[in-house]
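Shown here: the complex without one of its protein chains, the others still in place.
A, B, C, D and E label the chains in the order they appear, each numbered from 1.
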Amino acid sequence: MNETVRLFTEDGKRLDGRSFDQMRKVRMEVGVLDKCDGSAYIELGKTKIFAAVYGPKEAHPRHLAQPHRAILNCRYHMATFSVSDRKPAGMTRREIELTKVIKEGLETLIFLEEFPRSAIDVFIEIIQADAGTRTAGITAASLALADAGIPMMDLCAGIAVGKVQGKLVLDPSEEEDKYGEADMPIAIAPRINSIVLLQLNGRLTIDEFKEALSLARRGIESLYELQRKALKNKFAGIEEPEVE
Amino acid sequence: MNETVRLFTEDGKRLDGRSFDQMRKVRMEVGVLDKCDGSAYIELGKTKIFAAVYGPKEAHPRHLAQPHRAILNCRYHMATFSVSDRKPAGMTRREIELTKVIKEGLETLIFLEEFPRSAIDVFIEIIQADAGTRTAGITAASLALADAGIPMMDLCAGIAVGKVQGKLVLDPSEEEDKYGEADMPIAIAPRINSIVLLQLNGRLTIDEFKEALSLARRGIESLYELQRKALKNKFAGIEEPEVE
Amino acid sequence: MNETVRLFTEDGKRLDGRSFDQMRKVRMEVGVLDKCDGSAYIELGKTKIFAAVYGPKEAHPRHLAQPHRAILNCRYHMATFSVSDRKPAGMTRREIELTKVIKEGLETLIFLEEFPRSAIDVFIEIIQADAGTRTAGITAASLALADAGIPMMDLCAGIAVGKVQGKLVLDPSEEEDKYGEADMPIAIAPRINSIVLLQLNGRLTIDEFKEALSLARRGIESLYELQRKALKNKFAGIEEPEVE
Amino acid sequence: MYRVGGKPYPTKILHDKLYELILHEKRLDGRSPYESRPVNIHTNLIDKADGSAQVSMGGTKIIAGIKVDIGSPYPDTPNQANMTVNAELLPLASRTFEPGPPDERAIELARVVDRCIRESKAIDLEKLVYIPGQKVAVIYIDIYVLDYDGNYFDPSVIAAVAALATAKIKKYEVIDGILKLVEGEYTKIPIRRLPVSVNLGLFMDKIIVDPTAIEESALDTSLIIGWSTEDEIAAIQKNTPGRLPFSIVEEAVRVSREVSIKYRKRLIESIAWQLEDTP
Amino acid sequence: MYRVGGKPYPTKILHDKLYELILHEKRLDGRSPYESRPVNIHTNLIDKADGSAQVSMGGTKIIAGIKVDIGSPYPDTPNQANMTVNAELLPLASRTFEPGPPDERAIELARVVDRCIRESKAIDLEKLVYIPGQKVAVIYIDIYVLDYDGNYFDPSVIAAVAALATAKIKKYEVIDGILKLVEGEYTKIPIRRLPVSVNLGLFMDKIIVDPTAIEESALDTSLIIGWSTEDEIAAIQKNTPGRLPFSIVEEAVRVSREVSIKYRKRLIESIAWQLEDTP
Partner (left out) sequence: MYRVGGKPYPTKILHDKLYELILHEKRLDGRSPYESRPVNIHTNLIDKADGSAQVSMGGTKIIAGIKVDIGSPYPDTPNQANMTVNAELLPLASRTFEPGPPDERAIELARVVDRCIRESKAIDLEKLVYIPGQKVAVIYIDIYVLDYDGNYFDPSVIAAVAALATAKIKKYEVIDGILKLVEGEYTKIPIRRLPVSVNLGLFMDKIIVDPTAIEESALDTSLIIGWSTEDEIAAIQKNTPGRLPFSIVEEAVRVSREVSIKYRKRLIESIAWQLEDTP
């Protein structure tokens, strides 16, 4: 099936002109919503995502409260119009799974034990989905948590690596994802040198896997810089960072 | 579409023989059900409705209780066979919206602050729907509340005004509603001279709106009289009032 | 419809070779699952069922707890692949009804009043359904309760009686059930001489009903013996009982 | 000694008091043990339904409505109309009924009514097939409990059967293989039998018929027996926890048969029914 | 004396303070009573939608998206396209919004927006019929409240209408009775009118326009009036508990008319709309 679709130009560039290790244009902004305790907005190419954080606050209903730590509630949710074919309202199984892996990624970093009997809520809303929503989502959520002043070990940022017609590419586009052989979303907390989210859909050899990891890592380092800038800008009141 | 259907006879009467400011036959009865704290039955033409009230009682589950007032729970619900095409079991979006406006109408009148941490439940069951169910429903619910001895500022009664082929009519029939240009349900607490429920579906000029209001008001005054009679009859043990 | 299907051979035997008062092969085993407090497995012909019990334990959520007794939670549930046409996931109305009659049958026997404010959970999982699941299910559940050490007045065992082309048969097969005139599932606690579950789908005369009762009773007595053996074997570590 | 399984003390007191009364052939509302409450039947009160009936049995009020649509038959019964029964225990009827989707009690009610009607072959479902394997009538029977003072089974079966037997449904004809509505003409649902159910309560070794809510709160166990005709049981449901002693079952059947005959007589009077089809 | 129905004491204090301000033609955020907040409209921000708009009205942010599919018409309107409106109050927008299926507030919002558009006949639904009785456009209008500082009604109607009026939808043609997509060509949704709604709050005998969240928490009652054109009301919804005195209704209509004209002007500027169809 993927033989008939060409995903590279003759000079080895990707269809949108990027090189294999180049992310799409990224834009991040912190503090974009008023009523929550922290928020962020991210654009990765045409993927557009809002994230909002509430808490720490009283856990509700009470019987869910944990005596030694805060509970983390999370929802990754897509707007019905965010995808080509209208998504039905309500949570799909895919959204439930992604909610779980994102929540677990964030839970890794938050000092939940500092807030016994409390709850922290993270809401991620995909308003346009054009590949990379879970990794951009966790990137935005991490910013929103920082914006809310929730104490964390580190920020995290995420990006996917794809395998497309035998080649690894950073941040696959929707078309590359569709016709490609593998998609590996990963989120990393760079300062503590740890992976917090990792999935793979599709086939990779061991060597490809290693190469994919290091490709992702380089991408994430630059996202991490953008996150730090976005946070500085928020508090300095400067415009949001953007990169191509 | 409404050009082809004639909704008035040649002498200006409506198809069922009523004049523009005439309601359908109304019948009200109080205390028709045994197991609740208050109940009422209303017929408006072929529209047939039961209402039942429980409370004030302990709010349940507890975390919903309000420290300064009672909470009012309400359900406007239609039997599956009450309409021409069988209604699916379960609450439709329409039923949920009407529940909200009816609940808010009743909430306006009940001295909820007299019963902190309590709950009052109002259930309205449409067993036949032939236009005017929300207004007849709130009329019956108001009677059932009075029957239950719940302290209220005032009773309320409701009726719709329709615009049909350019003319305003009181209490539109199902056919007038279907082919008409506008339907304005309204419920009024006459003694305190206030509107407690107001909706409009369809187009009216400002002058028509004013006229519709005063047409409704006259209708509601006669409903209010019937309500008072129905309550008196209940306690005197006399037959239910009926009017044409 | 049942005229065209022959359900007896010429010498009066049933299609699977059984006589009218013969059950299918039964196998019972106690203590088959590790993580619950008690469990059992039953095979009745090709019908295969697991049952598991938890408790007595804290009732949850708390507001369901009863001050004078334990509550009994129960679920009769079929695997999607347990029947010829895949059963949709989730509880069907049939499963909800059978859950109710099985729960009530078990509730009859457990000394619930010994465990105020507690809960006992019984889960019955049909992994293959080939007639007789509710009665085999309550038989297995009764064993699992005993295995969990829950104090009971008596064990109970169940079996169905069918009416097939005018004749009563013990433990109807799926085909006999489908083409038969009546199916009467019954569960009995033999030592206290009481019926704990009784249903009838289909038509019987009064005499047939009496005859069906005594047919069932004889079958249940032999099931009861098997139950006692299975419990002894569990504690003696011997192989499960089997009967043809 | 008999045991009132886990019942709190006040219920035990009530139980013993009611048993004492029954021993003297009495009940709280003055009835004798085998006496059912008066039955009132109103039919055709809902014009928008194809059939309807409101039935009261003492303080218990039921309303049943029938709607008939056109649909496809089930693959395994291509020559039969479909029938589905739904029941709701309306919160108006009792403070123990909650709004929301039908709970296990409502589902049991629906399924017991379904069984009484289906197993007794009350409706000639084959007569409502328009195009075999393709177009058949779909009969919806919807039951609402409006007021609950015990035993919602018996009046529900009566209401459902009365609504079915008095329904007027649209008439269709098949012209060149196409189903057409015959405008302005109506037909009846072909009814072959009038099943009724009888709800019995047990106090120790004594039977009562048609228990009230207060009796239901204290009884040892209870049972519904559905009768297809005078001589044929069509459905049974033991519907509460508690021991049903073997020794009492035959008496239960005998008693319920007597009551079923009375119910059916009452039903026939109300709906002016006559047997149009013999199966 | 007026009564703040069951409101706790601090709300009563706030209520009285806000009323005091209004008597002096003032509000907490500096607006005068009949002044609405600035409206910002961005259209076509979601490429994957057929139409989209993000609208802010002060601190309230709405995003609306349009998707158009092909489907069957409803049996009673064979010559009309279908339109459905859904709304969600996203938990991002306020700590009072919960994740999960739309609650009664979200359903009311969806239905009020639906009513403003449908009753004003804003869309020429007859023009989107491809094969009468068989194939029509199905227009989905999905509204998300992203940030909530009161009055999610007015910006939702504006967002929905702006998204509709700027949508580009796939073009179809019917060849030999078969519906075919015309590749690469797009068309517009035929818009006849630009309805807007105006949310009014009442404090005693005084009206305010476009209440904020803090005003909503204390007001006596509130009202949405939808305007089809300058001179025609298309929808009304009293959307909170509380008395709406007769004496104030005419003033409410007059005020809302003025504001609706301002909103519509703002809407026309943003979407460069011109009347293409006269009904």
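By definition in this document, a contact is a pair of C-beta atoms (placed from the backbone, for glycine too) under 8 Å apart; a residue touches a chain by one contact, two chains touch by 3 or more.
Everything quoted here is computed from the prediction, not taken from an experiment.
Contacts of the undisplayed chain with visible chains (whole complex): A, C.
For the chain left out of this panel, the touching residue among C:T80, C:N193 or C:S214 is C:T80.
Touching the chain that is not shown, out of A:V5, A:A65 or A:L213: A:L213 (per the contact rule at the top).
Touching the chain that is not shown, out of C:F123, C:Y179, C:F209 or C:Y224: C:F123 (per the contact rule at the top).
Residue positions on subunit C in contact with the hidden chain: 33-36, 39, 46, 48, 50-52, 54, 57, 75, 77, 79-84, 86, 89-90, 121, 123, 125, 127-130, in rising order.
Considering the complete assembly, subunit A touches the hidden chain via residues 66-70, 93-94, 96-97, 99-101, 103-105, 107-108, 111-113, 153, 182, 184, 189, 192-206, 209-210, 213, 217.
Basically, only the chains that are shown with their structure count from here on.
The fewest steps needed to get from subunit D to subunit E, moving only between touching chains, is 2. For the pair subunit C and subunit D, the distance between C-alpha centroids works out to 26 Å.
Each chain gets one centre point, the mean of its Cα atoms, and the points for subunit B and subunit C are 51 Å apart.
Counting partner chains per residue, subunit C shows two or more touched chains at no residue at all.
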